[in-house]
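Just one protein chain is left out here, and the rest sit where they should.
Coming up: subunit A.
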Amino acid sequence: MCLGIPGRIVEITDAAGCLAKVDVSGVQRTISVRLLADDMPGPDEWVLVHVGFAMAKIDETEAMLTLAAVQQLGEAYTDELEAFRGSTA
């Protein structure tokens, strides 16, 4: 659960509620961007996603490299992605 996965913001779906749709390795779901309210990410920006929340903005190169590293974790990564896919808040 401490794993952070990079996700790309697809769109801000609810600006007042700070909700956004992100894409993580082709899987899309809604997350909260409220923790980044001071510096709101926009479409196509990358964020580090942790338990359904964007924790920090990251640049694209970093996102790609982190994703590759996280994918190497094997089961821990597939479990996280499965959980991410499974829920639709």
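Basically, a residue touches a chain if its C-beta (ideal position, glycine included) is under 8 Å from a C-beta of that chain, and two chains touch if they have at least 3 such contacts; residues count from 1.
To be clear about the criterion, contacts and distances are computed from a predicted model.
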Any idea which of "Protocatechuate 3,4-dioxygenase, beta subunit", "Xanthine dehydrogenase family protein molybdopterin-binding subunit", "Hydrogenase formation protein HypD" or "3-isopropylmalate dehydratase small subunit" UniProt assigns to the chain that's been left out? "Hydrogenase formation protein HypD"
Looking at A:I9, A:V22 or A:L36, which residue reaches the missing chain? A:L36
For subunit A, which residues reach the chain that was dropped from this view? 1-4, 17, 31-32, 34-38, 48, 50-53, 55-56, 58-59, 62, 65-66, 68-69, 72-73, 75-76, 79, 83-84, 86-89
